[in-house]
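A protein chain is absent from this complex, but the other protein chains hold their places.
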Amino acid sequence: MSNCRHNPLKPYPATIVKIIDETPDVKTFQMVFDDPAVMESFRQKPGQVAQLSVFGVGEATISITSSPTRKGILEFSVKKVGMLTSALHCLEPGTKVGIRGPYGNHFPYEVMKGKDLLFIGGGIGLAPLRALIDFVLAEENRGDYGKIDIIYGARSMDDLCFKYDILDRWPQMPGTTVYTTIDRAEPGWEGHVGFVPAYLEEINPSPENKYAITCGPPIMIKFVLQALEKMGFSDDQVITTLELKMKCGIGKCGRCNIGSKYVCLDGPVFYLSQLKQLPPEF
Amino acid sequence: MSELMKIQENLRETARKLLANGEASLVIGYALGSEVSRVVPAFISREDEVDRLVWNPLCINNLAKYLLDYRHEPGKVAVVVKGCDSRAIIRLLQDNQITREKVIILGIPCPGLINPDLVAARLDPGAQITVAAVSKQDFSLQTGEGTFTFTRDEALLKKCRDCEQHTPVIADFMLGEEIPPNDPGDPFVAVKTLEELPVEERSAYWDKQFSRCLRCYACRNVCPACTCRECVFDQAEPCWVAKANNLPENTAFHLIRAFHVAGRCVDCGECERVCPVNIPLSLLNRKILKDMKDLFNVPTPGTSLEELPPLGAFTKSDPDEFM
Partner (left out) sequence: MKAYTITRDNLGAWLDALARDYTLIAPVREEESVSLFKPVSGFAEINLGYTNSTVSPKGWLFPQTEEMFFFSTGGDQITLADAQTPGPAVLFGLRPCDIKGILALDPVFNGAYQDCYYQKRRQDTILVGLSCTRVERDCFCTSMGGGPTDGGGADLLLTEIDGGYGIEVLTPRGEKLVNRYQQYFDADRENRVIPAREELGKKLAGHFTRNVDTTGLKEFLDQHFELPYWGELARRCLGCGICTYICPTCHCFDIFDQSPDGESGVRSRCWDSCMFSHFTRMAGGHNPRPTQKERVRNRFLHKLKYHRDRYNLDGCVGCGRCVTRCPVNIDIRQIIADLQEVARHE
């Protein structure tokens, strides 16, 4: 029997250094481990998740939204939906929290090399995609990937996450196009109006030499997948990331299984072809 | 033919008719279980399945609460109830959990049930009961291997010893001859014995019981008075009872539950039956039942549709010594 050198269920203390209000119910938390050695050894890959602790309240699984190319800091974008995320939203910069991870698999960025990438996000669903977007757009990686298209939508202007990225930073990157849409017209918005799947069909990207990576509300994903299929994307060209209730994050607590697979170990990133092999329990 | 077998025939015929003429879309009753000593709740929606329905002294489960699973579905549901179970129907009706028009009550006057452990100990588990009969003295069960007789004194199920209503208090079809209530004696003997103990001993008694609670919530899930859309014990915020399994939390769980069903518990005994670690939950509920009777002079809840739960109704004659 092997010895336990490191306790994976015990988080490392970390500090919230900055909080960015993204939308009325989404905040991005910048966090730094208190121990610089932990910060150095925490090597997440785009698409992985972590367990965030608010001590006294509990833990929640949150995807890491910052790219590993951004050193010395971790970002988590959190929508206020439950007890833990509500508690997080009440915190101030300087508060001590806990982080453990990184958990799960990651976007297949090695396989994606040499390809064009089409990102399709809705609402807070852009958070896990953002880690990969910034990874491939990072100077050291940009040459490995082709054209980057980002289609992103939210219910309203207010509900657009990462406004600086989508409206300002990413559109200025070479070989990058950002298509932003909101569900209903409103004063002050001059961009596209309509749902993400419809916008996708309007843009009608070619599946050639391309991977499509999507994340968003289940209803959006459903129609995005239909649209992609219509455009000729194969199930091996479409990648998504799942969110299920998790507690341990390490394949013990038995909660996030879809059939024999644990989302915390075998996911959260799945090719559509893999998803179609799984029972419909997600 | 024994009265039990007549009832079984009657039950099957009634179920067949209800399904055939479309009056009921589902009949909830009992069928033979995985072994001779067990029956299972059965959900019959096709005429050709009605012969699965059985009536024998092993039909212990209270089926009333299953009605909740079908309350939003079209069609009427017929359900088999014994005397004790029928009080649960009244519970659900009074609590507006089910509507009278959507339920067909198949009442069975029940002469008392048998302790399944004794049946398991004597009969081959693979055998099937073909004929059952109950007399004032004994139970007799016939299988392919012969007829097995159990004296009522040794084999009567514990909860049946204090039976108040053999005959259902409410029914659309009474499937057998009414059995007049017998004098069960004082159902509160055990409560009184415990009440007479010094407080330290009473406390020690319940500590011993609650400390082995697994918090599996079977008592709550089976209870016809537990119908909250979201149970307080499932609420994360506010957290009334922590998930930790220890004596203080377990005690809080049982006492809160007992008070939540106070004046509404119909004394069907299901909570005690299902408890995997044999916590005497009926004793706890009967303490409250006894207090309710002493304070408000009311019958056991569920005895009549008109008699509202005393804690759910106000009258000027309510005791007010706390004011």
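As written, the chains take the letters A and B, and residue 1 is the first residue of each chain.
Definition applied: a contact is a pair of C-beta atoms (placed from the backbone, for glycine too) under 8 Å apart; a residue touches a chain by one contact, two chains touch by 3 or more.
Small disclaimer: the values here were computed from a predicted structure and weren't measured.
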item: Touched by the hidden chain, restricted to displayed chains; value: A, B
item: Residue among B:P125, B:G144, B:P184 or B:G312 touching the omitted chain; value: B:P125
item: Residue of B:K82, B:R257, B:R273 or B:K287 touching the missing chain in the full complex; value: B:R273
item: Residue among A:E59, A:D116 or A:D134 touching the omitted chain; value: A:E59
item: Touch list for chain B against the chain that is not drawn; value: 33-35, 38-41, 43, 61, 66, 69, 117, 120, 124-126, 212, 214-218, 220-222, 234, 242-246, 270, 273-274, 276-278
item: Contacts of chain A with the absent chain, listed as residue ranges; value: 1-11, 13, 15, 34, 53, 55-60, 81-85, 94, 96, 98, 218, 243-245, 247-248, 250-260, 265, 279, 281-282
